[in-house]
Each structure stands twice: as C-alpha cells, then as structure tokens.
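Comments concern the structure below.
What you see is the complex with one protein chain gone and the rest in place.
Chain IDs A and B follow the sequence of writing; residue 1 opens each chain.
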Amino acid sequence: MRAWTDISNIKQIIADSSAEEITAAYIEAIGKSKINGFISVWDEAIKVAREIDSNGHQGPLAGVPIAIKDNISTKGLSTTCSSKVLQGYVPPYDAHVIERLKEAGAVILGKTNMDEFAMGTSTESSCYGPTLNPWDLDRVPGGSSGGSAAVVAAGEAPVSLGSDTGGSVRCPAAYCGVVGLKPSYGCISRYGLISYANSLEQIGPLATNVADIARIMDVVAGYDHRDSTSINRENTYSDALKDDVKGMTIGVPDEYFGEGIHKDVEKSVWDAISKFEDMGATYEKVSMPHTKYALASYYIIAMSEASSNLARFDGTRFGHRVDGEDWHVMASKTRAEGFGIEVKRRVLLGTYALSAGYHDKYYLKALKVRTLVKQDFDKALANVDVLMAPTMPAPAFKIGEKIEDPLSLYLSDVNTVPMNLAGVPSISVPCGFAGGMPVGLHIIGKHFDENAIIKAAYSFEQNTDHHNRRPPEVA
Amino acid sequence: MVYQNPDGVRIGLEVHVQLNKLNTKLFCGCSTKYHDSEPNTHVCPVCLGLPGSLPVINEKAVEYAMKIGLALNCSIVEQTQFHRKNYYYPDLPKGFQTTQYDFPIAGEGKIVIEGEDGERVIGITRAHIEEDPGRLQHIGSIDKSKGTLINYNRSGMTLIEIVSEPDMRSPKEARRYLDKLRSILDYLDVFDGDLEGAMRVDANVSVFMGERVEVKNISSFKGAERALLYEIMRQKNHIRRGGEITLETRHFDEARGVTLSMRTKETENDYRYFPEPDLVPLRVADRVPEILKTLPELPDAKRERFVKEYGIIDMHARAAVTDQDIADLFETVTLGENVSPNNAAVWVIDILKGELNYRDVIIRVTKTEKREIESQNQCKWPLYKSMTLKLYRKKYVDTVPEIESGNIIKTIQLVKEKKITEQSGVEIIRTMLDNGGKPQDIVKEKGLLKVADDIVATAVEEAIAENPEAVTDFHAGKEKSMNFLVGKVMQKTKGRADAREAREKLITKLNE
Partner (left out) sequence: MITKEEVEHIGWLARIEIDEKESDAYAQKLNSVLDYFGQLDELDTEAVPPTYHVADIMNVFREDLVKPSMPQEDVLANTENKQEGNFKVPRIM
C-alpha cells in the first residue's frame, strides 16, 4: 500500500501490471476498511479501469484511482451530501471536475463521507455516521471533507477531491496528516458542486504529497464557461514543484496563534518556520487585526447563502419526500425529516440573518467585515511572499466531544475561514505531531499565486520526513 | 376639458413580457420553443434547478432588455446585478427566483397614451430582467384539487418586468397603456405577443387616495379592463358601507369577472433579497449608443412623421402606426403613380384595415423589395418599393392568399382613372383577401368595368320615365325619392354605375 501512495509510482505499477489490478486492489482495501470513509463504491470502476488498459493508458492520470467527496455530482453514481434528504438522488450529469478527471483517464473509486451538506468540522453530522481518523479510531478525521482525507491517509485511495468553504479541505488534511489545498476562489469550476456557500467555496485536492496535489490541479483547475465565477487563467501547477525557497519572505500573523492553541501545535509550526529559515527563507511578524471577527462574518455569510442554496431540497423532483395534505406541508415535513439538526440550525440562522429587520445587522454587516478581512490579507501579503500559521489550533478531538456544542465546533475554524472570506489560496502540509496526532502547517498565498504556496510546501516536504509517517493501522 | 377623475382612481400596472423570440432561455441553452411540446422536454440541470447547476446570462436577453428600456425612454443603469428573491412555491425549482432588485437594468422612463382628456404621459418606474417559473396544473378544480402537476418547460424563460407609475386614472387609460406598450414591443420585434403567456399583467388600483390593492392573474387586456372595473366598483362600495381598504393581494377570476381575496399565509412573504453569488455584476451602459442605432422608428415618431411628411390627418396616422406592417404598407403604397398620400390612407388604413378587422385577421409582411435611395436629398422612408403580405388569423392558422402591395396600388389607380367605381374597388380588395388574385383579373371575372357615360344617361332617362311618382315627390322636396331613383339607375346598370355620378345626372335631368 505504502508504495502506491504516489501518482508517479502508481503509473509505474500500472505500466508493469494493469489499471484493472490497481483499481481492484484499492476496492479490496476499501472492503476491509474500519474507518467508514467511503459512502459508496462505484460498480463501474473496474470496467473503466479495464477500458483504460485497452486504450493504451491515455491521459496524464490514466488508471489513477481517485475518491470524490459526496457533494460533487457524478453522473449515474449516487450523490447525497451525506444527507437523508438526498437519499436515492443520482445526478444525470457530471460535475466539470469529474469530466476533466475522466478525460485524463482517472478512475473514480467512489464517494466519500462528509459533514451533511459540508456543514461541519468533524464529519460527525453525516447521516451515515462519522468517519474515523486512521491515526486514532476514537477521534474525528476533521471536516467537512473528513472522508476524503481519511481514505487517503488510510491508503484506501491515493488522491481525493474535497470541497472547502471555511476550512473543509485543510482541516481534515491537518487532522489526518495529509496534504490539502484550497485554491483561489474562481480557480476550479463549481459546476456540479452542490452549493453550501457559493461565494466562499472551492473544490480542492487531497493527497499524501505535494506533487500529487499539483498534478491533480493541472487536470481539474481552469476556466469553465458554465461557471460565471470561473476565472480564465492558464497555469501549470507542477511547474512549481521546485525545492527552492532561498530569499522567500514569510509573514507570520500573531492572531493565528491565539489563546486556544495547543502548545505542541505551536511548537511544530515554529519548528517548521525555523526549517524554512534553514532553507534560506526569512520571516517577519505581520498584523491581521480583523482576524477574530472573521469567524462571525464567515458564519453569517455562509449560513445566509446556505439557507437559500438548500431551498431546492423539498422532495418535489428528487430525493426524500414526506407526503402532506398540501405542497407546503409536504415541503416542511420533508425538510424537517430529511435535514439533520446542524443543517436545520444553519438554515434557520441564515434565514434569520437575511430577514427583514435583521438583514443590515447581520448579513450586510458580515459583508462589510469581509471587506476588512480581505484588506488585512492585501496589506499583509503586500510585503511578503506567503503567510504561515497553524492550520488548526489543536489536533483532532475525540468523537462526540464537541458535537453537542455547535459554537465550540465553529470556533475550531478560526484559522481557516479568513482565507475563504478573502478568496486567497492556502495549503496544509503535515509538519509534526501533538499528542500523537498530526499537525498541519498552513501556507497562504496571494490571489492566484498557488505556485508560491505549492513551491513552499514542496520544498518543506523535500527537506523533512513528516509526510512519510503513516497511521499505525495502515502498513 | 380636463378629466375630473371623480373617484380619485389611481392605477399602476406591472407587465411581464416573455422574450420568446430569443433562441434560448435566460440562464441556460434550452430552446424557447416549448409551446407545443411534451412536458419537461425543454429542460436541463440549470432550469430544472438540480443541485450543483449554475446560471450563465444570455447576452442577447440583456440587449433586448436594454432595447425595451430605451424604447420606453428609460435611463440605463451604470452597473446592474441579479438578486435572489427567496420564497417557496412548487413552480420555482430553486426555491428562489433569480431577478433584479435594487439595480434594475432600466430606470425611469415614460409612455405617452391617448388619455381621457387628450395626450397623457404615463411614467415608467423601472424595467428589469428575471426568470419565469414553471407551470402548474391543478388536478381537478382549484378548490377540490387532488394534486398538482408541474411542467418546467417554461422555467428559466426570460421575462422583462415593466413597472408603471400609478398614473392611469381609469380602466380605459389602463387599456390604452397596454395597447401602446404592446405596439412598441411589436415594433422592437423582441417577442411574439400572440403566444401563450407572452404578456402578463398585474394591476395595482386605489380609489379616493386610499390604500392600493394588487390584482393578479390577469391574462388578457380585456381581462385587465374588466378586472379594474370590478375592483374599482368593489372598493367604492366597500368604502360607502363604512369599510376601509387595506393593502392586499386579490386574484382575478376571469370566468366570473370578479376579484377574490387571496389572504393566505402564502401571500405573506419576506423575500430576503440578496445579490446572486453565482452571477457577477454587469456594466453595459456603454452599449447604449450601439443599441439606440438598432431601434426602429417607434409609433409616436412615425405618427408625427406621417402627419408632417404626407399631410394625412392625425386620425389616419394614429390608426396606421398601431400596426407596423400596416404603416409600412401605407408608405409603400404612396409610391404608386397617381396615388396621393390621402388615397393611400383611405384605401390602406380605412378600407383594407377595416376589412381585415372584420375578418379577424392580421397581415404580416413576408417579402420586401428594398428601395434604392439615389440621391442625398431623398427621404430614407419608405424603405420598400414593394412588399408581399400574408394573412394570419390571430391564432396563427394562416390562410392562403398573399397580397402584393402592387395590387393595392393597381386597385387605387383603377378607381382614380375612373375605370371602376369606388365600390368596385372595395369589392376587389375583399376578393383579394378571400381568394387572392390580381385586380385586372377580378375586374374581368366580375365585369366591374364602369359603364360608359351614355349607358348611364340612358338609365337615368329610363328611371325618370318609368317612375313618375318619384319624380313628383322629388319636386315636392322629398329627399327619399332621390335615393329611390338612384337605386333604379344602379339596378339598370347592374351596380356598375357610380352612384354619385348617377345622382348628379338625375338632379341635372330633373332640373332641366
């Protein structure tokens, strides 16, 4: 398993054996899984792998298996957002990123578990039950793309796609000791991504190493005319895979080392920054004064958009339906039964924040604070190449520890939501351990400067061995 | 004489125009030609509101919206944005309607109508772009319904909502506003107004400066007039009985001609508008000069020009411009040799249009031959030296005959050359409308050539000789006897004599 966790390795093995054998091996591993990472395994996967074998392994990802978060539409393969309300929904179309992956020859293994409708930091709100962290089965894998991160960490898929609205790729990457990237807003087409908060979210890749992240980006990123917020920009992400950070300037915001930070997390991150100094970079402290307000601003905006994005789930055309004496009753009962409690809370709060009388106090105010947060990034990044901080203030917590107190769960997102508000790219790479659980280093870049953060992350990886550690469960 | 508006009536209209002449819907590439199709066959993930689908704006729809705004004298906004209007109804697949809120593409404008007391300016508050929901069909009657069927073919069609100021003072003025608006839209060729659902009206009406009541579900212009008449009367009666009018929404029952209260929970709505995150802002004001160039000459301007250039009376000009094809035909006919503008006006606007109305058909120009303008000084109108027209019944079941503008000119010329009587000319027009054909052929077939003068003279003498009583009556001053004698002359000439001429000859003869 360990030997297969790198795309170039996999391609080598495929050349020596076959795509079908690799896919079969992964499917077998999934069958023995203890972590509840996959919701569904695609019954066409072997067939697709076989076809790739017969067409001579065409495409940059020919035969490479990939796991997909269950909020990304896959034609003919159920897509549920880990919600009861979407049980049985089979999309009649592929998301843009899925089209690109298929064109590149990748093999979709199946759909991964997530917090319901991407609303969460622990994957505990899934209607399928939580995914378990491969490093410690009593702990959460992070969220909302917990399944996508855990299956990569457990060796059940070499790479995966998740989505990141407030940290949902980077948090589970940090908790599971893998690499996760949230690109700049507009970088990857959202066509086919089931919306939670559309002005904040992006699809992002997860992998065991930075090179694979770049390779996936080369395939899925780029302009799509079907997404009006998609940016038209050509870029080769694998060009950034260079081990060279001489002269790179790093900004370290104090505000990201706040009160709740675990001391081992703090130590690992500062050790990492020291390492960058050894490699020829320099750092300085920067100030981002509105950081503490970012969380409230993020949640108000996300919940407001969510309350509208989730309005279509009423049982009329797809998914779960509960009958009622009239349509409004049917819709109300369907949604009451189909949505989990956290989703309902957020939809209610979002509706409230947009409603007459509260719109200016909450929604409009949050948008103004968003401007201030964005300005913090503009100013901080004006004088440095990248920013660095801990991805999460503490390592993965125990399952059930925070689920009863939504606010405490929200507070774990404090280091990741600002990047979604500002639309800047950021990546989490493993940089150490705290209490035996992985710690993530957060590297943040300017708009559309993915290459700077990929290069920094790659260089760090080349000069450390955190990425070689595997959970004890996985060989 | 100023209209007093005794009941203090104020009417405002919100008209939704469906841009069914665009090829595709507002946010997706589905075809707009759904009217005769099976349900749910003009639908894609976007207009069906499937999870993960995203809208992309149809550029032509924005251009048409600007065209309409400019034709209504509206200002075009610097920066415009789509908003979400959040509410729940089964015909709304996303659970919100993508529309425009505080930055509508077109701002204040105006339409001029023929009011109760002369020309009246009706203000336009705004015009904006939004998407149409799907269509609901109740299974069974509306109050005993067993369920609802939903067809999303219409979902996502482009609508332009035009909101007027409450400047109309009577149902008649409201009707005139709608007719004028329809006329302007027809000129712009942005939609086919005869298709089902092409133009929908909501009315807001108040009396005695009271609260306004919104009336929905009006599906025709006649219906609008009836709904308003009823609602004004209802409000007046309510006040007379000591009641108060409160802000409410009422439903127009077309069959019974009444408005009904709709006060249900569903009508209390907090739409929670916010800008559509999936659509970026538009800055299109710089396209205004280009779009202005594409605007045709609009009815008001054309009417003024007809009066000025052709010297026809305003009544004729007004009647001509309500239908662009009639107006164009009128102008092309004036090019005929020996045809004066007044001739053209009478024959096209009075006679031909009258015959069309009687048959409940309209004409549409199908082919034209453009006129070359040789020198700088020549007026650029009329555009066409000849045109072919087809007749259409209102519901687009077309009848066969085609009419050439040349044939109308020929008919007029035959009358002017006194080869046929005016009445025969009318008969030629009728025959062409019913069976097609050319004027010369019809004249031959029906023997319409005017009788020679001596035959008339003979008939006059015979009529006088054979009807001594009538002659006596005439000399006694009884007018009716002249009609009797004229009738006798027409009988003898089998209707081919010119009645006026016959009368003159009789009078001359009798006074000898």
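Here is the rule we use: a contact is a pair of C-beta atoms (placed from the backbone, for glycine too) under 8 Å apart; a residue touches a chain by one contact, two chains touch by 3 or more.
Predicted, not measured: the structure shown is a model, and the values here were computed from it.
Peer 1: Of A:335, A:446 or A:466, which residue touches the hidden chain?
Peer 2: The one listed residue touching the chain not shown is A:335.
Peer 1: Which one touches the absent chain: A:406, A:425, A:438 or A:471?
Peer 2: Selected residue, touching the omitted chain: A:406.
Peer 1: Consider the whole complex, including the chain that is not shown, and state which of B:62, B:312 or B:429 touches that chain.
Peer 2: Looking across B:62, B:312 or B:429, the contact with the absent chain belongs to B:62.
Peer 1: Would you mind spotting which of A:29, A:250, A:265 or A:369 touches the chain that isn't drawn?
Peer 2: Of all options in A:29, A:250, A:265 or A:369, contact with the hidden chain holds for A:369.
Peer 1: Identify the residues of chain B touching the omitted chain, counting contacts across the whole complex.
Peer 2: Chain B touches the missing chain through residues 22-24, 28-31, 38-45, 48, 56-62, 81, 88-90, 136-139, 145-152, 264-266, 270, 272, 275, 277, 279-284.
Peer 1: Name every residue on chain A in touch with the hidden partner chain.
Peer 2: 88-90, 92, 185-186, 199, 225, 228-229, 231, 290, 292-293, 296-297, 299-300, 307, 311, 314, 316-319, 321, 323-333, 335-336, 339, 344-345, 347-349, 351-353, 355, 362, 364-372, 374, 406-407, 410, 421-423
FYI, only the chains that are shown with their structure count from here on.
Peer 1: Measuring centre to centre with CA averages, how many angstrom lie between chain A and chain B?
Peer 2: 57
Peer 1: So in the complex, the part of chain B that touches chain A is made up of which residues?
Peer 2: 45, 48-57, 84, 86, 88, 90, 93-96, 148, 150, 265-266, 270, 272, 274, 277-280
Peer 1: Contact residues on chain A for chain B in the complex?
Peer 2: Contacts found on chain A: 72-73, 79, 81, 86, 89, 91-93, 95, 190-195, 198-199, 225-229, 304-305, 307-308, 310-314, 316-318, 327-328, 331, 351, 354-356, 359, 363.
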